Each structure stands twice: as C-alpha cells, then as structure tokens.
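Apart from one protein chain that is not included, each protein chain of the complex appears where it belongs.
Letters A, B and C mark the chains as written, and numbering starts fresh at 1 in each.
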Amino acid sequence: MSRPRVSIVGGSGYGGGETLRLLLDHPNVEVAQVTSRSQAGVFIHSVHPNLRGRTKLAFIRPEELEPCDVLFLCLPHGEASKQIDRYAGLAARVIDLSADFRLRSPEDYRSWYGEPHPAPQWLDRFVYGLPELHRERMRGAKLASGVGCNATAVNLALLPLARAGLIKSVVADLKVGSSEAGNAVSPSSHHPERAGAVRAYAPTGHRHQAEVIQELAREHPFELHLSITAVEMVRGVQCTAHVMPTRAVEEKELWSIYRGAYRAEPFVRIVKDKVGLYRYPEPKILAGTNWCDVGFERDERTGRIVVISAIDNLMKGAAGSAVQCMNLMCGFEETAGLSFPGLHPI
Amino acid sequence: MSRPRVSIVGGSGYGGGETLRLLLDHPNVEVAQVTSRSQAGVFIHSVHPNLRGRTKLAFIRPEELEPCDVLFLCLPHGEASKQIDRYAGLAARVIDLSADFRLRSPEDYRSWYGEPHPAPQWLDRFVYGLPELHRERMRGAKLASGVGCNATAVNLALLPLARAGLIKSVVADLKVGSSEAGNAVSPSSHHPERAGAVRAYAPTGHRHQAEVIQELAREHPFELHLSITAVEMVRGVQCTAHVMPTRAVEEKELWSIYRGAYRAEPFVRIVKDKVGLYRYPEPKILAGTNWCDVGFERDERTGRIVVISAIDNLMKGAAGSAVQCMNLMCGFEETAGLSFPGLHPI
Amino acid sequence: MSRPRVSIVGGSGYGGGETLRLLLDHPNVEVAQVTSRSQAGVFIHSVHPNLRGRTKLAFIRPEELEPCDVLFLCLPHGEASKQIDRYAGLAARVIDLSADFRLRSPEDYRSWYGEPHPAPQWLDRFVYGLPELHRERMRGAKLASGVGCNATAVNLALLPLARAGLIKSVVADLKVGSSEAGNAVSPSSHHPERAGAVRAYAPTGHRHQAEVIQELAREHPFELHLSITAVEMVRGVQCTAHVMPTRAVEEKELWSIYRGAYRAEPFVRIVKDKVGLYRYPEPKILAGTNWCDVGFERDERTGRIVVISAIDNLMKGAAGSAVQCMNLMCGFEETAGLSFPGLHPI
Partner (left out) sequence: MSRPRVSIVGGSGYGGGETLRLLLDHPNVEVAQVTSRSQAGVFIHSVHPNLRGRTKLAFIRPEELEPCDVLFLCLPHGEASKQIDRYAGLAARVIDLSADFRLRSPEDYRSWYGEPHPAPQWLDRFVYGLPELHRERMRGAKLASGVGCNATAVNLALLPLARAGLIKSVVADLKVGSSEAGNAVSPSSHHPERAGAVRAYAPTGHRHQAEVIQELAREHPFELHLSITAVEMVRGVQCTAHVMPTRAVEEKELWSIYRGAYRAEPFVRIVKDKVGLYRYPEPKILAGTNWCDVGFERDERTGRIVVISAIDNLMKGAAGSAVQCMNLMCGFEETAGLSFPGLHPI
C-alpha cells in the first residue's frame, strides 16, 4: 500500500524548507509536490542546499498543484486565507503554518492584524497547532493552524503556571534569531548591520501576544507584557518570563507543577540543573530539533518566578509542531520524523 | 610643568587594559606604572595587543608600585579593600573599579556579598563613580568607586523616571557579552560552548541590583526585578527595562522627562527614531565609546513603559566612567580622552 | 536476536559525544558503556546536553569497561596506544579516533609526533579510517584508525586529481572552527579572545600533513604545503586547495575526473553551481552531517586549479567517518545512522 502523499505550498521560504526536510525523512509519508511562485522550475537543492543529494524534486508553479492527502501551507502572512477554499478542496488535511488561522475570533484578528479577516467563517474550523494545548482535538482533525514561534516559547513556559492559576502578571522578554524574519532580504537583515546586534525589535505590540492571550490568558486571566530583542543567532528563541505570582510559591511546588504538566510530553524537557554549562534552556543546542526546553528559578528576595524556555523557531516554533500535528491528525506515531536530538557543541 | 602621573594596579585584566588604553591617549596625564602579579616583566602589548606600538611599558610587580598622582585599582573583587590603606597612602586620588567600595552601607555589602566588608570605615569616604548621579560630589573628590556595568545600564535607563516618581515596579532584563566575566578562562567561556549562546546567566540574585537600590530605589522607592542573559557579543550590555508606572504617562511626557534629565549630559544620548536600523540603543556600535544610549517606548495596550539602554561594559560600565571621574576629580575637561565615537558598521 | 553491543572509551570529549549521538540513533547497534575518567558517575546528558531525554546512561570509570562487540576509543592523543593490548582484548572490533594509529610507518610517526611510537607493532594492523580510500580493506577489518579532520578535507579535495597524476604542487589553506581544539579550556579558546578571530593557528608544520602524504602523495608524488587558520565557527573545516597542475587541464576534464571518482560515493557531493548562495562547499550547512562537499574552479589566467572542500570536523572528520567504518567492518548498510542531511538556514 502506498504511503500518504504530502505536498507543500510555498516551499522556498525557511518554514517551507524545514517542513520539506522533515517530510523527506518521515517514515510514513511521501513528498509529492512543492510549489514556489518565484522559484518554479528550479531544483529544490539550489534554494535549500542541505537537501542536495536528498531530493531531485524541482519547485512547481502553484497552479500545478494536484490533490494530495496532506497539504502544508507555508505562505507569507495573508496568502493562505485568500485561497483557503481551493486548498481545502485539494487535500483531506490542511496544515497552515502562517498566522492566518491561529486566532479563533475575527475581532482578535482585526485588533492585532489591523484589518478584517478575509475568510472569517473558516476560523473556528482550525485547531490551534500546538499539541501540548490541543492534543485530543488534533487527533483526527482536518485543519490545523501553525503556531507563532514567539507565542510557542511563551505558551510552553507559562502553561503549567497558568493552569494552576498562579500568574498575576508576566513580562515575557524574548531573545530571537535572524531566521525569524524569513528569507526576504532587507536592510535590517544585511549582515554588517545585523551581525552581533542586540536590537530592540519589538519593545511593544508584537502580534504573537494574541496567541498567548487566546490560549492561556482568556481561561486563566493574567496581565501580559511582551518584548522581543533580536540577538546574534540564526535559529532560536529564548523566553525569559518574569512571573509575578498570585501567591507565594516555593521551588518544590514549582517542580511539582512543571513535572505534572510535562511528564508525558514527548517534546518538552524540564532543564534546571545545579551544575554544568546548560543548567537552563539554551536555544543553540536545539537547532533542528522539536524540543521545547523549560526551566525556572524563584527570586528569593521578591518572590518573582523566572521561567526560561527555548525552542528552535523553525522547528517547535513552526515546521516541527506542524509535523507533530500531522502525526496526530493522521494517526502516526506522534514523534515520527522528529527524532533528531540536536548537536553539541554547535 | 609635567603632567600628573597615573598608575594602574592590576593592569592585565580587561578593565585594566581598557583603562590603560584611555590613559595612554589622554591629553592631561602621563602613565607611570602598571602592575600585574601574574604578568610582571612581560611587555604590556603581549597581553593587550592593541597597544603594540603604543607603549613600551612592561608590567611591574605590585611591590614596585611608587607614589603617583592618581591610582586606578583594577583588581578582582575583594582585593582592593584588603590593602586600601596602602593604596590611599600612595596617591592623592584613588579610583577603584572593583565592587569593593560601591556600596555605602556595610549591611548592604554583607547582604549581597555574603560576608562582612574588610574595611567598612572606608565605605562612606568613596563617591559612587557614576558622574550622572554624583557629578558635583565628584569634583575634587579624593576617592571614587567604580560602577557595576549592569547597574550602570539600569541606573541610566531609570534615573529620569525614578526622579519623577513614576516607577512602581520594574523588570530589568539585561543582555550581556562575554567580556563581562573577565579574562580568566573557565568552561563557561570556552568558545565552542559560549559561541552563539543565549544563556540564562543570572535569572535572579545578581549583586549589581544593590547598586540600583542604593542609587535610585532608596530615595524613590520601587520594586526591582533583574535578570541577566549572556548573548553572543564580546563587549556590551543592553538593558530592556519594563517599567510599570505609578500613573499613566504619555509618550510626550516621557520625551520631556528624558530630555530634561539628559540634555546637558556629555555621554548620554536619547535614541528613539522612527526610521533607520538603529532606532533604539544598540550596544554593538558603542564598542570603545563612553556613550550610554537610552530610548523608550510606551505600550499602548497596557501602559507599560519599555526603556532600552546600551553601553560598552568595559567603557561606560567600567574604565570609561572611571576616567570620566578622574577628569572631574582632577579638574580636567570632563570629556578628555573619551572622544572615540564608535564604529559603523562593526 | 540482540544487537551488537558498542562501548565508547573517553566519552566526555567532543569526538566521544558525537560518536555517542550517532550510536544512540543507529539502527543496528546498542550502546553498552561509556567511560570517562573525569566525569565518572555523572549523567551523560550533563556533559552532552543534546542527549538529555535520549539516554539515561551515566559515565563509568575506565576500569569498569566490559567486553563488547565494537569499541570506540575517543581518547586524547597518545592514550590509546598505551593500552591497545587491553582494548583489543575487550572487543572484536576497535576503532580509534585519535591520531595514534593513523600512520603506517613508525618513522613517519616519530618525524611528525616527535617521539617513538609506543606500540609500533600494531601500526600495520590498523586500516586508515577513510572509506573513500580503503573501502574494500575496511569490510571485515578488525582494527580501524580515525582520520585527521584537516587531513580528510585535503584528502577528499585532492584524491581525484592525485590519482589522475595531475598535481605538481598544492597549497592547502584550511579554515577551521573552534571545536577542532577539543573541549579543554585554554586562554586561546576564551570566548572574548576567540570570538570573531581569524587566527594564524598553524602556518606551517601541522601534523595532519603526514596523513595526506601517506595516503596520497606517496603513491602520486606532489609537493604539499599546508596552513591552518582558525575562524569564527564552532564546527567545520573548509579547505581551499590551490593546485598547480602537471599539465593544463580544462574544466570539462575536471568535471569528468571528479564525477568519475565520486559518483558512487554515498557521502561525497560535488558542489559547483553557477547560481545560488551555496555554489561551492560551505561548512556551515554540514553541521551534524557526514557529507564531504567538493567543488573546483580553474583560474583562466594561470591554469591553477582551486579545489574547495568542506566537512564537519566532528563528523566526516571524526565520528561520522568512524561510524561509517563500523558499518563496513560489521557488514551494516554503509550509510546506517548517518542520514541527517543538515540544516538550512543555520
């Protein structure tokens, strides 16, 4: 029996390339087609040089896309929602990595994205693509959104505390790499300017906040503050979440809360050691992996809880979570195709 | 008439080397001696290769130190206070870059450094070495402490708001480079491990908090939270200070407060632009300079004020402020020897 | 039937850690024991944080090593040869990643390592561990050496031209990352000094030359010059081999020679494109992979042939080639456990 056929729309970007890397090595599926308007006709390995010798496929034009079993949409923001009817008609299962279908409420979308959603009737048909939040609904789902990479680092840092009702307010201070801005050139990504930078990229107003509010703060209300700083790194997000708790919490209770929340999670590790160089989550060793590492430390003088999380923005923050969703949607082993453990040193 | 003679105790470290670089090019002084226990007899340029061709001095043993006009102490923590009587007897003016004489209160010292101060009777004779806080007292002072680099980034970010009584609480999230840890090798500074890191270095408990409390929060009480993350950078500190204000503050008022506070400061620039790649303070362009750049952004959704500051930890955060203090103490032009504007690109 | 049991001696270094990463995911073997004198009793993931959640093994003392099927020796230079009798008695197959058994001739060893070999009688029992050179002898071999990472980059760059008798002389100019020097701290690897460096690390005299002479230049004599420069990179070797040919060679012939030599090689890719950002071998996209990428360009003005090769020094230059050797020695699929394609971007 042939394996399910999977295609990618928008495969020349970083999210598309990473999705393709995972699918080419996935034990349960076969890659059928990869589209790219700008690179149609070009060998995929010319754009994603790591796939040289791994695939002989070339990019096709979007119009050449054929029906398949699972379709990954890796388009720039605002593109997937314009043609969602077409895409949903081509495949039994659609996973959209963009921001288009992450928010359930058209009002939220308008508030954060500054314009009405072009296909609001589809919004509540998508499951938000973070298995740690929606595993049961994801099993057998037909439509899944992607996740914001920054939102994912925050959501997984805070999930256990939010569910325990322990967050009064939080300042999430994120440090991110350059791949987060995608593969389009701009003066801000010009190497002499971006190299070695510690750039206040989004002190306020970043849209990924909407995903944290929707997924955590609606049910367990807390005040959310978020800022993003770009640092010297290509892949990776590190979140330092400064939590002001609703009541005093001892470290022992924190251990219990986090262990309870993540004990059975295949891709969340609690990283909190007393010795060694990697005592807390460090994004650099996560490159290429689907791990989200989470650790915490209590401020003895003030009671603040500092929660640190780290992910690879292109993996757990994008393609990795998307493939994890596919595994759940299709009934595959949840960890299939996601076993790369990461490198040390790197 | 000969120029004042200046000597450096502990000149083989990064702070000592940077102090020496500044003094060698200073128009008003002459460098007399530079001590180093470990490198005695070695040419200075073997340790500080940037000074090759600039000085023919070699390090001398500490015992060979002669009387001079100004003495800079650049020793590891805890060393200066053990011999402060000797040093104060050798020079009319002493500037200690270490943490030994930054705190005025022996109780504070014991609380943050975990042991009694070895020479508490000297504590209130030192002026805290940040001219923006103590310019008038510094003029003609005989003894000045250094400043904590992280404390300086926080103090200059918050000073205007603190004086205006606008800070209810603040989370200071600092991003720092590897030179902050000094020149002693350790597994944590081994290049394959430290390169590209985003390492939770001090989530809680960093000692520099004591300097912010002493200099700002005692007089204008607010709740202080501070965390430090090490990023890929050699020199530099960037502080993202998330301020929860005591009342709503509009951006226009913030401009007025910051301009009022820093208009006449020779080394503080307000950096807050609407266009360009350097719209907010960026440490990388400050390497080698005495600038502290400060900017701010108001969160329209929550009222939070995000203040961003950046310095070169070895300059404004150490040697640069120390030389600025010397200039004030000796009656030189305050900016003498500190005019390097920094490089772009870098 | 149980899978062959594999153990590692000296597992706390970078080569040992990378070997372990590969073996833990290898489909045909089971990891039995990992020794480390300095880390005995410590969980492996404390030293190799990428393996957290992947193995619960702790390092054991060297004395606790038990018989096994395959033994990897990942010790510092000079250690394996002192106890080779013991190790060879413990396992049917031994692969030594160090430099101890790479040279066939005791005279060569003495000439390049400056002292007599401690166990010269073992030298000709080892097969040099580069499958591209000794595949047939490796099948079924009992003892294999490792390879010098720099030697491997040079050997695979030059092999086709050497066999064609086309090299008169060559200047191999290598650019290498910091992991090449291992995990022992030293002032030269201190991050503030090593970061961003372009350091003339070995302008002349590097020992890996001996492996190029032995493997290529003895049979196809040419003049070899080699220099190594350390650049900002953790993993990776790039070799720019400037070949002065014995006769004029056109590009078309070069294509034919390289394609002929490497067509059937599972881990060598010819990288020579006219467009794209990765037209020639680039080490950064090879991190974690067993690829050796090779490309070339002919200088139209002088006839010089510039051959460029790139590898991950810890993989194709160490652990990857060692596992490839194990696969051949044990009759496994040659590519087993070595399929990670690398990341882009990174």
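A few comments on the model shown:
The rule we apply is simple: a contact is a pair of C-beta atoms (placed from the backbone, for glycine too) under 8 Å apart; a residue touches a chain by one contact, two chains touch by 3 or more.
In this text, all values refer to a predicted model and were calculated from it rather than measured experimentally.
Touch with the chain omitted from the figure is made, among C:Ile84, C:Ala164 or C:Met233, by C:Met233. Here the missing chain is touched by one residue of A:Ser7, A:Asn50 or A:Ser179, and it is A:Ser179. Residue-wise, the contact with the chain that is not shown comes from C:Thr204, picked out of C:Thr204, C:Ser256 or C:Thr335.
Screening B:Arg110, B:Arg125 or B:Arg269 against the full complex identifies B:Arg269 as the residue touching the chain left out. In the full complex, the hidden chain is touched by chain A at residues 14, 177-179, 183, 185-187, 189-192, 194-196, 232, 234.
Think of the hidden chain as still there; on chain C it touches residues 171, 173, 175, 187-188, 192-193, 196-200, 203-205, 223-225, 227, 229, 231-233, 236, 238, 240, 242, 277, 279-284, 295, 297-302, 304, 306, 308, 310, 345-346.
Interface residues of chain B with the unshown chain, by the touch rule above, are 14, 17-18, 21, 24-25, 46-54, 179, 183, 234-235, 269, 271, 273, 275-278, 282, 285, 287-289, 291, 339-346.
In this section, only the chains that are shown with their structure count from here on.
Farthest from chain A, judged by the mean position of CA atoms in each chain, is B.
Two copies of one chain, chain A and chain C, form a contact in which over half of the residue numbers belong to both partners. In terms of their C-alpha centroids, the spacing between chain B and chain C amounts to 46 Å. Shared contact sites, meaning residues of chain A that touch two or more other chains, fall at 277, 282, 345-346.
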